[in-house]
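My questions will all concern the structure given below.
With one protein chain withheld, the remaining protein chains of the complex are depicted in position.
Showing subunit A:
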Amino acid sequence: MTKNQHLLAIDELRVNFKTYGGEVQAVRGVSFHVDKGETVAIVGESGCGKSVTAQAIMGLIPNPPGKIVGGKIVFDGQDISGLSKKELLGIRGTQIGMVFQDPMTALNPTMKVGTQIVEGFVRSQKVTREEARQRAIEMLRLVGIPDPEKRIDQYPHQFSGGMRQRVVIAIALACQPRLVIADEPTTALDVTIQAQILDLLKRLQAEQELSVVIITHDLGVVAEIAHRMVVMYAGMVVETGTVEDVFANPRHPYTWGLMRSLPRLDEGEKQRLVPIDGTPPDLFQPPKGCPFAARCDFAMEICDQQMPAKNDFGAGHEAACWLHDPRAPRIDELVAAGRQGV
């Protein structure tokens, strides 16, 4: 791997799903990258394509009805988007691990957790029964489950929700992957348990120099755990940058909207929430211009006509919005007002 090469680079990814109602364009040209030892958060609302993007990386898009219709997924220099199931074996589970949202459905209720943890490990490497057992104990200890010697012989129903999610993380890490994709890993958990799991992910990420892609709709989780963030809307990336830059200086009206619609625990005087009116567009027939134009307070004529290009604000901070075009009316005041909540 050369120095400038990203561990994972997604380039103009497009995924469609065939349904009775027509073809849904779930992901419409998504590009971003993940470097070694970096946590990247993908943020967006339901239906924005964030989970489909994650499934595409893992080769988990059910085909049919789904299909990757364009773009590349380059992992460690190799395009993995068109690999067969057999070819994926060397990557999925071994080099890329996955943590799912709901730990109850992600685990097999009829299998002991120890067996589930080392399932992939046993398959990919020649190990004895005893080595596999030791590995399972080691993994449970790593994710902070007390009494691992006893716990590996128990079944998922004997674990609480938070403990189950630790087991799911142990499975993802069992083969020492270089990249972990976590799809809403704390959404199903209570807030005190969420805090434990976020701490665990942070610790493991630092200790093992993992790269992590975390998918979430919770901007609080993003601020807590990620280095960079990718904001998605209607199957597209509308803004990306370091977490510090995007939170301090959001550039896309959708990002402003997301941030303003959140109440804050530390808000002093009660302020009225500023929702984003309307609903996301229909992805059977996505608009030809900016997908957010119909809900955007600052939409101009061009926004309905043509997709905006990405504007670069330095240090990898990009936003796709016509407001930042040099030909757009001077909007500095508008932008400032938009950020502060009009």
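Things worth noting here:
In the analysis below, a residue touches a chain if its C-beta (ideal position, glycine included) is under 8 Å from a C-beta of that chain, and two chains touch if they have at least 3 such contacts; residues count from 1.
To be clear about the criterion, contacts and distances are computed from a predicted model.
According to UniProt, the chain absent from the figure is "ABC transporter ATP-binding protein", selected among "Cytochrome c", "Glutaredoxin domain-containing protein", "ABC transporter ATP-binding protein" or "PQQ-dependent sugar dehydrogenase".
From the options A:Leu88, A:Met104 or A:Met259, the residue with contact to the chain not on display is A:Met259. The missing chain, though absent from the display, is touched by one residue of A:Leu60, A:Leu83, A:Val127 or A:Ala195; that residue is A:Ala195. Within the full complex, the residue among A:Met98, A:Ile117, A:Met163 or A:Leu204 touching the omitted chain is A:Met163. Contact between subunit A and the absent chain runs through residues 45-46, 160-163, 190-196, 198-199, 217-224, 243-244, 247-248, 257-259, 261-267, 270, 272-277, 279.
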